[in-house]
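Note that one protein chain of the assembly has been removed; the remaining protein chains are unaltered in position.
Take a look at chain A:
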């Protein structure tokens, strides 16, 4: 399953958030594994993917939640993705163009983002929170313009998360 955010949208999101002075568009290929869990009551997790950089406003890249409920009711539990909610979510309105997406089934999901980023040290953060289940955060530090690949793995609500940076 591929969710591609157009360069135009990502550029618009990135503008003003990460010092556009020396900013260059980067392609961030992210692979996220949502583990298959043997539980009596399973609901797909809410997942937020965002970028942090010291001294800059965090930038949300994607949020997977129950975006198709009547009267926007699925937004009621966005706060349970609590690190993301505090870092970025609470400043946003939902649905958010280019950011909102439906929850995903267990398995590996590849998504690409193309934000404009200035050189510096970043962290890609992935947080998953599951109804009647747990919550987990995985952090992948990387630096620009160096780029490369970063990998981390959760132990309960998230499996392996990998990030590959391409110009």
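Note that in this section a residue touches a chain if its C-beta (ideal position, glycine included) is under 8 Å from a C-beta of that chain, and two chains touch if they have at least 3 such contacts; residues count from 1.
By definition in this document, contacts and distances are computed from a predicted model.
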Among "Phosphonate transport system ATP-binding protein", "Membrane protein", "ABC transporter permease" or "Electron transfer flavoprotein small subunit", UniProt-listed name of the chain not shown: "ABC transporter permease"
Listed residues A:78, A:126 or A:163, member touching the removed chain: A:78
Per the touch definition above, residue among A:43, A:86, A:151 or A:166 touching the missing chain: A:86
Hidden partner chain, residues of chain A it touches: 71-73, 75-79, 82-83, 85-86, 89-91, 93-94
